[in-house]
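A single protein chain has been removed from this complex, and every other one stays in its place.
Take a look at subunit A:
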Amino acid sequence: MAGTGEGKKEEPDYKKLFNFPLIRHTDMPEEMKVETMELCVTACEKFETNNESAAKMIKESMDKKFGSSWHVVIGEDFGFEITHEAKNLLYMFYGGRLAICVWRCS
């Protein structure tokens, strides 16, 4: 991972290019999707170095907005298998390195 990071440094162009949020998978309705995506971007920008705080912020905001029991995972390198309520999952990339998975399951 460090290697790829260095590779990116060599190509600052790519870093700039890949700075946009990119939704990998979602089954949310459009409106919810946009809102969640924006929230994720805001959180990741706010806590650039602290994924935990970012995840916390996302989870709490989501709980407030859409009701309880949301789960958030943010990281660079992980695998996961989750069960979520239908229409309540967003899996996206951000900033060229972060993967963010937000889902609801009670």
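Note that a contact is a pair of C-beta atoms (placed from the backbone, for glycine too) under 8 Å apart; a residue touches a chain by one contact, two chains touch by 3 or more; residues count from 1.
Simple rule for what comes next: contacts and distances are computed from a predicted model.
Considering only "Dynein axonemal intermediate chain 1", "Small ribosomal subunit protein mS29", "Trafficking protein particle complex subunit" or "UBC core domain-containing protein", the record for the omitted chain gives "Dynein axonemal intermediate chain 1", by its UniProt protein name. The missing chain, though absent from the display, is touched by one residue of A:M37, A:M57, A:V72 or A:L89; that residue is A:L89.
Against the chain not displayed here, subunit A makes contact via residues 1, 4-5, 14, 17-18, 22, 24-25, 27, 75-86, 89, 91, 93, 96-99, 101, 103, 105.
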